[in-house]
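For this view, one protein chain was removed and the others were kept in their places.
Presenting subunit A:
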Amino acid sequence: MYSFDIERPKSVADAVAALGADEAQPIAGGQTLIPTLKQRLASPSKLVALSGIEEMKYVRRDGDTLVIGGGTTHGTIARETAEHFPGLAGLAARIGDPAVRNRGTIGGSIANNDPSACYPSAALACGATIVTDKREIAADDYFQGMFMTALEEGEIVTEIRFPIPEKSAYMKFEQIASRFPLVGVFVAKFADKVGVGVTGASNDGVFRWSEAEQALGSNFAADAVSGLTAPDASDMISDLHGTGAYRAHLVGVMTKRAVAAAS
């Protein structure tokens, strides 16, 4: 790693102030950023560690919305959302491994927008709201392509608000070495609509599969997906783990499995 200073503010306000420094960078759980720093792919002058900010760690239900602090770890989310939103709890419980889940946070995942991260698919499928220290952003406007988001320099994801679906499930086909999804699909059924968020597949990052949303909106059954044409394989990620055509095929398979498992 290159050398840098590290600061550990106790409040969002102090973190925002610390991020005003030249080439300062926030670090959430660090489960992606620390490996990146070790490879010398980032060279911040100062890291502002968000892990000491207690006011960003919470899960609470507010009517039909589940409100989660940006600093909440995957492990906490897996435990504390199981009762109200089992689809999200199931997603969180299968990220990485137990040690990673005890450090990695939902805010870090949403801010990084790795094309294979799990949470962005749930945020898109549910129409979540991403709350920062400055504003509220609809998920549809927030995710803007691989590692690209609506966040500005130094802006921190402080909270994510998920409308709670009637039924939901997340299914991923794991790339076994990294445990990231080769393709992951989150299906969320609401009274008036169905959301389908797909991660790991597209060169443009997480996306909504609108054909499946329409088909499932009129018939919420795995069979409803069978007749659909798979998303365009030429837009899919192609690497040594799987071709674009393979990933496009997996989108349909994972969607069907998620519909069948939804609870």
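Please note the rule applied: a contact is a pair of C-beta atoms (placed from the backbone, for glycine too) under 8 Å apart; a residue touches a chain by one contact, two chains touch by 3 or more; residues count from 1.
In this text, contacts and distances are computed from a predicted model.
This complex has a chain not shown, and the name its UniProt record holds, of "ABC transporter permease", "Carbon monoxide dehydrogenase small chain", "Phosphotriesterase" or "ATP synthase subunit b", is "Carbon monoxide dehydrogenase small chain".
Touching the chain that is not shown, out of A:K57, A:H84, A:R179 or A:H249: A:R179 (per the contact rule at the top).
Remark: the omitted chain is touched by one listed residue; of A:G96, A:P163 or A:G217 this is A:G96.
If you put the missing chain back, the residues of subunit A touching it would be 1-6, 8, 30-31, 34-35, 37-38, 46-47, 49, 51-52, 75, 96-100, 102-103, 177, 179.
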